[in-house]
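In this view, the complex is presented without one of its protein chains, the others remaining in place.
So, chain A:
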Amino acid sequence: MAKLRVELVSPEREIWAGEADMVVAKTIEGEMGILPGHAPVLGVMVDGSVVRIHPSDGGDPVAAMVSGGFFSVASNEVSVLAEYAELGGEIDVRAAREEYERVSAQEGEEAAAAQRRARARLRAAGQEV
């Protein structure tokens, strides 16, 4: 079966690159799963969402928190371009939890966005929120 060549990049660095069986990203209209052979698509990702990559070497799925950005799919190449991204494994769960609780207490539009990002960070780290 064909594989997807995936690149997860942020402006500052390449975060993850490799082959995968499936990529799941969240657009404004909902989550989208991308399998090999998917039609070319350009999608805008939700600010503060989780991208999941299922590597084809059978390893654990890679989860990353992304804030803003988009992804493009073309001829089995998936590029996820995030303005900011963090791999689940690099997230300090305790700090993320504290951050989440702190912004949850606040109100307003800014705080809502911050809360969404904090929640995505926790989800990417494999926590239940």
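We take it that a residue touches a chain if its C-beta (ideal position, glycine included) is under 8 Å from a C-beta of that chain, and two chains touch if they have at least 3 such contacts; residues count from 1.
The criterion applied here is as follows: contacts and distances are computed from a predicted model.
Chemist: What is the missing chain called in its UniProt entry, if the choices are "Molybdopterin-containing oxidoreductase family membrane subunit", "Iron-sulfur cluster assembly scaffold protein IscU", "Sugar ABC transporter permease" or "ATP synthase gamma chain"?
Modeler: Protein name of the absent chain (UniProt record): "ATP synthase gamma chain".
Chemist: Just one of A:32, A:113 or A:129 touches the chain that is missing; which is it?
Modeler: A:32
Chemist: For chain A, enumerate the residues touching the unshown chain of the complex.
Modeler: Given the touch definition above, chain A has residues 7, 9-14, 27-29, 32, 39-44, 68-70, 72, 74-75, 79, 81, 83-84 touching the missing chain.
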